[in-house]
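Worksheet: the structure to be examined is printed underneath.
Shown here: the complex without one of its protein chains, the others still in place.
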Amino acid sequence: MSRLIRERFRQRADPFAAAFVSSAAEDARLVPYDLAGSRAHAAMLRAVGLLTAAELRAIRSAFDSIEREWRAGKRRLTTADEDVHLAVERWVTELAGAAGAKLHTGRSRNDQVALDLRLYVRDQIDALHAAIGALQHALLAQARKHTETVMPGYTHLQRAQPIVLAHQLLAWHDALARDAERLTDARRRVNICPLGAGALAGTSLPIQPRLVAKALGFDGVFTNSIDASADRDFAIEFVSAAALLQTHLSQIAETLILWATAEFGFVALPDALCTSSSMMPQKRNPDLLELVRAKTARVNAALVAVLGIVKALPPGYQRDLQEMKPPLFGAADVAAASLQAITLAVKGVRVNKEAMRRAAADPQLLATDLAELLVHKGVAFRTAHGAVARLMRHCAERNTSPAAMPLAQLRRFAPQFGPEIFRILTPEASVRRKRSPGSTNPAQVARRVARTARK
Amino acid sequence: MSRLIRERFRQRADPFAAAFVSSAAEDARLVPYDLAGSRAHAAMLRAVGLLTAAELRAIRSAFDSIEREWRAGKRRLTTADEDVHLAVERWVTELAGAAGAKLHTGRSRNDQVALDLRLYVRDQIDALHAAIGALQHALLAQARKHTETVMPGYTHLQRAQPIVLAHQLLAWHDALARDAERLTDARRRVNICPLGAGALAGTSLPIQPRLVAKALGFDGVFTNSIDASADRDFAIEFVSAAALLQTHLSQIAETLILWATAEFGFVALPDALCTSSSMMPQKRNPDLLELVRAKTARVNAALVAVLGIVKALPPGYQRDLQEMKPPLFGAADVAAASLQAITLAVKGVRVNKEAMRRAAADPQLLATDLAELLVHKGVAFRTAHGAVARLMRHCAERNTSPAAMPLAQLRRFAPQFGPEIFRILTPEASVRRKRSPGSTNPAQVARRVARTARK
Amino acid sequence: MSRLIRERFRQRADPFAAAFVSSAAEDARLVPYDLAGSRAHAAMLRAVGLLTAAELRAIRSAFDSIEREWRAGKRRLTTADEDVHLAVERWVTELAGAAGAKLHTGRSRNDQVALDLRLYVRDQIDALHAAIGALQHALLAQARKHTETVMPGYTHLQRAQPIVLAHQLLAWHDALARDAERLTDARRRVNICPLGAGALAGTSLPIQPRLVAKALGFDGVFTNSIDASADRDFAIEFVSAAALLQTHLSQIAETLILWATAEFGFVALPDALCTSSSMMPQKRNPDLLELVRAKTARVNAALVAVLGIVKALPPGYQRDLQEMKPPLFGAADVAAASLQAITLAVKGVRVNKEAMRRAAADPQLLATDLAELLVHKGVAFRTAHGAVARLMRHCAERNTSPAAMPLAQLRRFAPQFGPEIFRILTPEASVRRKRSPGSTNPAQVARRVARTARK
Partner (left out) sequence: MSRLIRERFRQRADPFAAAFVSSAAEDARLVPYDLAGSRAHAAMLRAVGLLTAAELRAIRSAFDSIEREWRAGKRRLTTADEDVHLAVERWVTELAGAAGAKLHTGRSRNDQVALDLRLYVRDQIDALHAAIGALQHALLAQARKHTETVMPGYTHLQRAQPIVLAHQLLAWHDALARDAERLTDARRRVNICPLGAGALAGTSLPIQPRLVAKALGFDGVFTNSIDASADRDFAIEFVSAAALLQTHLSQIAETLILWATAEFGFVALPDALCTSSSMMPQKRNPDLLELVRAKTARVNAALVAVLGIVKALPPGYQRDLQEMKPPLFGAADVAAASLQAITLAVKGVRVNKEAMRRAAADPQLLATDLAELLVHKGVAFRTAHGAVARLMRHCAERNTSPAAMPLAQLRRFAPQFGPEIFRILTPEASVRRKRSPGSTNPAQVARRVARTARK
């Protein structure tokens, strides 16, 4: 633990305790943000006269060296450093001499770490926005090819009604659009500069937080120093948004895993995305997708961690907040990597149209069409539903289909059935007859693909 | 389980299974929403010609009766009802005869429950907005009285720097403002009408979802029927927002619990909000606040439940979604009641200004002021920090204070100290010397109270 | 809130606050335990001379009346009662007069609620033990019928190797045996009597906790009054065990849901356990199983709640502990009902042996057998694995199988292949050739079914 701030104590820090409280391991990724924030802070100190021009030059030159050496892997954080802030201050002091001792004027690690984390989260949001866009693009590219590809739609994992594959792909696209929107909303609350709050009460020094905020591209400045120095809502909101995003990815993963089974056979992953077994030579396993699914539990757990940490915390900075870093960083990493994994899978997947069509031809899937046909002919829906239910039971028990039954026999279930019934008994007819907005009707779906792609 | 939709089966439902799958217990609170949605749906069916005027009249009259009887407690859901939707359809059919059998035309329980839940969540958001406003109002009312009330500010639960009480109250106000904003953002995504999605694929009947959406005050209509029928993102986002809101309440609760201890003695709760002990006659316990704190874990758990349920669900409605109701409803209830509990506490609490002032007079609290005084005199901050740290160690070890030391002795720690040091060594001077924006400076705080109250 | 213990206060309880802190809603299920505990406590008070014989008679008679009226639904807890303990004391006092005022001698609600909860959890453990036994019995009954029923075993949801159905059923049986064992271990820690700890410090009255413990069937008595009055480890351990048990049920549910799809077609649920769709007349949905799956997330959430509540609680009873009741009770209810649901499903499910056999005949499933055949002939396993991997790729790309290839062609992949290869290329041969202990070999499996059933 740095001696820099241990004049208050007679004893040196206990080595275990020093390593236990150190955030050096997590802080590596904050180094660029700490440097950027410190540059802005130093420029502000100069602007308000708390640094001389020469001191600022010395500090800037130190930052330049540190940045170079950091990138080159020549500087490292160790558990001897309590955190990134003291490490950077120590480096600057080593390089810039007396000027370095002025760098921490008018700030505290409390507002400083809040700044670093906000810069980090802002970057992560921007990166996720781009990655979501890439996945949406891949979904649309596949959708464009499959606006006429019929397959069974499922509810309760039981075959429900015929749909076109593109309709499913657009459903995922829409869910991702909400994720992107949620991140945009969160970004507004992230992009507020906390520097200048000090430890919790502000300062008697003539600092100007607006200058720092402006230099770092923030939309606004904190309004209450107690709140600003200990608020981590922005991080929790980000993890919440990541959890929902990851949930959507888990649902895509699960669907592709099911579709890639021998039993469904709707899709095949390319070799490049498959793994095999060390014992069973024939295996082509979708580990990539399974891991996206499993990682969802880890993002949910990250949310439990960040919420559990701040529950019932008293006001002002508590060291507990340090423990939010691993779940926050973990959630960001998982979401970014999982988006890339699913994008690869969506792009690479080979669709077996014949298998989909074959499954969609299951006559049970057309039950709703038959009931709606009766409604078109004036039968009350609930009555029609009952009649068709009995017909489908009849077919299932005899392993037959309405299309294979003579009209007379069909009419025993509902006398309103006429010969037109035979025209609607295909999955293609089913999807084409859909006319409600937002339905799986192929023409509608095609229009929506085109419109969405233009955005 | 209602016979209404069991024509497909030969066997009656197993009674245990029927009760196990029934959502009757949770669904009571959805009855008003199911009725409102069904009214809008019936009106739309009439507008597109799927109901006659007479049928609509019969259905409306049935709704009127049901509503009356529901309010009077004469109708009840039982586990013999699979859910609110089948119960309402059954009731309408009993009252409206043949017309009732047409009510379910062009819809499914899948889009219907999505509708009911969106109407419910929208109402909850509006209620939470109002309750947040009430708490903010109570905080401002207290803040107005305490812009000059000095007390110790804490970090790590150790005394840090003097603050004014109003500054702390405003910190909570600001956190709640973010909660309100987050709920506003969520409301935009809630307020999209899903009715018309059908089971998952839309319908061949000429329904017009926009009519329903308009009648129910929605801002928009779903764009993809698969997504619309199974999407519960809006519920998860609501629970996320409730969890963060509840976290803030837990932090206020914790703070008041600490402040109400014999040791802090900063506040006292009124008798009306205290509970006693069955064994210890002297007890005045803050159970109200402890329960707000504990309920936070339950809202966090609700978030785990809703996220855990939808993880890796395949597309289309799964009955799993039913299990989101208890955590969703629970989170809404807890947040609303906890807001009211904290509002009562904030309004009722008696502040002990003397105890706060006494604690704020702890000389250790003024260490930062001393260091900043040296900075004003040109000492580099890190150097000043070290000098004052040694001084504070000296004072702590001898149980003395800088104010009690002769200037000559003080100068042994930092030769720059002059006689003006004695003017700044009070908590009142400390807060008044703060000049950074957003600081605890009493004049600034007073202005902010006034400005915030005007909004 | 009961006046009984509000002499300390001038003000009446605020009605909202009273309702907010009341646990009446949760406590209904504790009434029998509170009565049993109070009976034992009263008998002990008599034994040590703190009650007269007449007072004990009066109190017992009051208990008798209360018990009768409770069972008959004539007594109810309301939110005007702070909790079950004060309600019961009030009832006893109303019925037994002055003697009632002595009932609370030498105890506190803190040790009393700990007692009630331990009695409750002990009962729940015993009930779960019985229910686990019933499910294990159902699994064994099915296993007995399917020791020769071949089907594909899966890893990564990809077909892996042939197994017999009974082997899978026994795998679930084994997991449940661990659950039962875990509950047995937990029961030892539950079955310690906390009564006599008082509020936290014990008492100066001559009570004898061992008498109470003995009367209530406990294995031991608490050793530290602070620990005993606030310890809820037993509840958390129970919820942990329930979460793992429920996880196993979710895995059985998921498997049956998959097997019941049209695509797998391995099993069918009986009509009595299926639900249909309000819109799609053909639907036979496994809602029962989906709900078991979803409820797992709720038990996991219950665990988050109970752990989150006690995190960082200071010593001694805090009202936070009250909030553990709903998740504790909920977890117990869910686990019990889910066990019953899965038992029904396992008993009722119809197995489609032909579909299983057909899938098991997939030649890719025999790849490991081919590799092991080569090992028997002296080929190093990794070499054999590579050769067979190339053979399976060849077969997959040409949609053929080793059984359909001439020996000469097979030998191009591994010259060691001989004519015996054709004898092993059936799923029945595959399972029979397994000889390692614990394998899917049908004779072994049959022996294990027989042995397990005897236990």
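Which chain is which? They are A, B and C, in the order written, and residues in each are numbered from 1.
Just so it is clear, a residue touches a chain if its C-beta (ideal position, glycine included) is under 8 Å from a C-beta of that chain, and two chains touch if they have at least 3 such contacts.
As the structure is a prediction and not an experimental result, all values here were calculated from the model.
Contact with the undisplayed chain is limited, among B:Leu4, B:Ala17, B:Val379 or B:Met392, to B:Met392.
Touch with the chain omitted from the figure is made, among C:Leu205, C:Leu407 or C:Ala443, by C:Leu205. Checked against the hidden chain, the listed residues A:Pro152, A:Gly196 or A:Pro327 yield one contact partner: A:Pro327. Only one residue from C:Leu115, C:Val221, C:Val267 or C:Leu410 touches the chain missing from this view: C:Val221.
When you scan A:Ser38, A:Ser240, A:Gln282 or A:Thr426 for touch with the missing chain, the hit is A:Gln282. For chain C, the list of residues touching the undisplayed chain reads 4-5, 7-10, 50, 89, 93, 98, 100-106, 110, 153-157, 160-163, 167-168, 170-172, 174-175, 178, 181-182, 185, 189, 196-207, 209-210, 221-231, 233, 236-237, 240, 243-244, 247, 250-251, 253-255, 258, 293, 296-297, 300, 303-304, 307-308, 310-319, 368-369, 372-373, 375-376, 380-383, 385-387, 389-390, 392-393, 431, 433-441, 448. Residues of chain B that touch the chain left out of view are 152, 155-161, 257-258, 260-264, 276-287, 290, 304, 308, 311-312, 359, 362, 364-365, 367-368, 370-371, 385-389, 391-392, 396. Mapped onto chain A, the footprint of the missing chain covers residues 1, 4-14, 16-17, 20-21, 82, 85-86, 89, 104, 107-110, 198-199, 270-285, 287-288, 290-291, 293-298, 300-302, 304-309, 311, 318-324, 326-327, 337, 340-341, 344.
By definition in this document, only the chains that are shown with their structure count from here on.
Two copies of one sequence, chain A and chain C, touch each other mainly through matching residues, since over half of the numbers at the interface are common to both. Remark: chain A and chain C have CA centroids separated by 33 Å (rounded to whole angstrom).
One finds 23 Å separating the Cα centroids of chain A and chain B. For chain C, residues touching at least two other chains, in rising order: 276-285, 287, 290, 304, 308, 311.
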